[in-house]
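Certain chains of the assembly are absent from this excerpt, and the rest are unmoved.
Labels run A and B following the written order; every chain starts at residue 1.
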Amino acid sequence: MKTRKIRSLNFDIERLGAARNSSPLHLSNSKGDNIVDYVSDAERILFDPTERQCERCREKGVTPPSLEAAGPRELIYFKPETVKAAILTAGGLCPGLNDVIRGIVLSLHYHYEVKEILGIRYGYRGLSAGSAEQPVALSPDAVENIHREGGSVLGCSRGRQDVPEMVEFIKERGINVLFTIGGDGTLRGAAAVSREAKRAGHELSVIGVPKTIDNDISYVERSFGFETAYAIAQTALRSGHDEARGAPNGIGLVKLMGRHCGFVAAMASLASGDANFVLVPELKFDLEGENGLLTALEERMRKAGHALIVVAEGAGQEFFKGQELGTDASGNPRLGDIGPFLKERIGQHFSGLGLEVNIKYIDPSYMIRSAPASATDSVFCLQLAQNAVHAAMSGRTDMIVGMWCNRFVHVPIQTAISERKQLDPEGATWLAVVEATGQPLSMENKTGKSV
Amino acid sequence: MKTRKIRSLNFDIERLGAARNSSPLHLSNSKGDNIVDYVSDAERILFDPTERQCERCREKGVTPPSLEAAGPRELIYFKPETVKAAILTAGGLCPGLNDVIRGIVLSLHYHYEVKEILGIRYGYRGLSAGSAEQPVALSPDAVENIHREGGSVLGCSRGRQDVPEMVEFIKERGINVLFTIGGDGTLRGAAAVSREAKRAGHELSVIGVPKTIDNDISYVERSFGFETAYAIAQTALRSGHDEARGAPNGIGLVKLMGRHCGFVAAMASLASGDANFVLVPELKFDLEGENGLLTALEERMRKAGHALIVVAEGAGQEFFKGQELGTDASGNPRLGDIGPFLKERIGQHFSGLGLEVNIKYIDPSYMIRSAPASATDSVFCLQLAQNAVHAAMSGRTDMIVGMWCNRFVHVPIQTAISERKQLDPEGATWLAVVEATGQPLSMENKTGKSV
């Protein structure tokens, strides 16, 4: 990210008003008493934790950009007994949704003694006046075991709803704290609801818990469900590898999530240790030509007799240029289906060479999305949930709970959605992929002419 | 960690000499060409990535402490064809050992074309003159599938060996790069070998990959195998919880790893979401008395009818004061066995109250240590291995590869072992535990009188 860009970013968190109520958490304010401490509003994490950046700021005499630390505050905004909270999950399934719901409910109930917690059914749809599905009451009993299962007990949906109508619904129900668990689109909706509530004079804290199985939200080092996702993807890669080794001239081809970024593909490939080619949206590749994938694959097959190719769903979209693919229910442009496309092109190529190859194509998408959270993700979801509740109770709004330098932080929604996070094709993760696979540093032909 | 302490720390990495050979990796030096970049020696990660620290240094006009970034260098020290590398694993088993071994072998072989790689059997024992077990040759073929399995293909052992004897062995074999994968004791050994080699005039790069299933090595945000460990521990907690719920007045009691720190216990408890009491070495607790564990447990049992207690093996050692427990094969003091101790004391307590309780005691230790690495740990191990190889080839020595602010870094061994990492009893992880369990903020009686 360019320095100028960072400078212009806003990391200030909006608040409903001054926090004047004492927290019921009874934590400590002093170091050394072995009692957990409140977090101070002055605690901030550097956006760029390098010596270089710190020195540069020292030279220029400026304060480096930083993000506010998350955590429980000694003074909170809401009187707990006045809080009526609501939770919704939107978009597609992602491992950990139930963990986050459970964590929010338990934290509201036990830590802040909030008694009214509503579960909104099927995302924003459940906030629309005409929704067939009424909110459900959420209590510790109701959520006791939900973290053991995949999916979302509240249900998700895609698509947009009328913002003033939703705020009207929120107002009528007396909801003053809203947790929205979802991706890019959901966060845009959350920001709109927050603004509209303000306009309509309804005091409402809107806190987002960013959900993106692709791991593509900025200022969020890692999103929940992501580690579970690539863990299950790893088993798909293992299948692809074992199938490839189990047949003469076998080629395993696995398509993974990642519309705009290759994080799942990259991490699953590193986890598997068996991938030979990883194709991601961040790096264009050619099929034919000296540097092209097919040439490199041919060499691999002649040398080793089998290969494993991992492709992110958003990779190679340049091959579908000119095709009218339309948009999905969330309004996102539909992608060309790179998996079957590659399967066909690879088959044609080797068939043309007179070499019989056995291509096994695997698309584990829904088996990943619906999985229960891994242990790591369960911990992460729980901490996101607890910090989301602390943020809401402190009167913050229009923000998400993120993670930066391994610490939980607050990020304004506008900043978080200002651009999509992508793999740095010159950075450490991609280096590891290139080293682990042995694939060419670039699979684009010099002329840049795509085939 | 106190500021004074940090100031006095040495984060400078020792080198065998100037790096004058070109890396055979053919990476890039320029941003924007979509080719992975070499890492510059000037790239350093702040020890304390907070705004406060940066401001403080600005005020004082000093450079803040920082750690050198890991990664491939453009200029390396060794001519690859002159490298003879050796790898050893020491201490107890830990998930990921085979992943690290494999990663080092593949990186040496494919990236630097190092042809001679020895696997030393059973830790330092295999470097002693009289070892029954000769080193084995390691090649990509030999390590192809080892990452799919737990344990260590090289074997581990505890105990110390004569340092000059080991250096003599190393010298005789012409080994000039040594990777030691192990914990505290192993790292001390690695430092001693590095110094002795220097003294003996044998050019040797010694690179440690820190292994601690307890996650207690300083300047290493997270150690490999740790996430796998608490993932499996989570299933033990689930068993404990289900057993507790499945019997009248059931109490699940699970002992987990952690001689000096409660990381595994804390994270497994957060992952499970079902723990009611987490006992760790960092926080003393009383059994009897107003604040004591038994009082809190009694209340829990009366209210809920079942409970889950998680105890780190190093917790409550004050109850064994005065007992002569001796030392283990690694020379560590033996701990009092807190699990059976608690089981007995809890049984006595409720028996004294006339309340029949069903205590189910679970000790999953070896089932955790011998597990294959989880996907997350596999990725981590691979990157540790790759960075260890880059560090060795660059001529660094007497250091470990660690992780800080989510980046791979170099840490001098002396610094890494200067003190053990522990849970901050006033920090974010312990806050999450306290919030998730609802256990008292302190289970010590005010008078501090232990029972």
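Heads up, the rule we're going with is that contacts are C-beta pairs under 8 Å (C-beta built on N, C-alpha and C of every residue); 3 or more make two chains touch, one makes a residue touch a chain.
As the structure is a prediction and not an experimental result, all values here were calculated from the model.
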item	value
Overall copies of the shared sequence [whole complex; 2 in view]	4
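Throughout what follows, only the chains that are shown with their structure count from here on.
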item	value
Interfacial residue positions of chain B with respect to chain A in the complex	26-28, 31, 33-37, 42-46, 49-52, 54-55, 57-58, 61, 63-64, 66, 71-72, 99, 102, 106-107, 110-111, 147-148, 221, 227, 230-231, 234, 238, 267-268, 270-273, 283, 374-376, 378-379, 382-383, 386, 405-408, 425-428, 430-432, 434-436, 438, 441-442
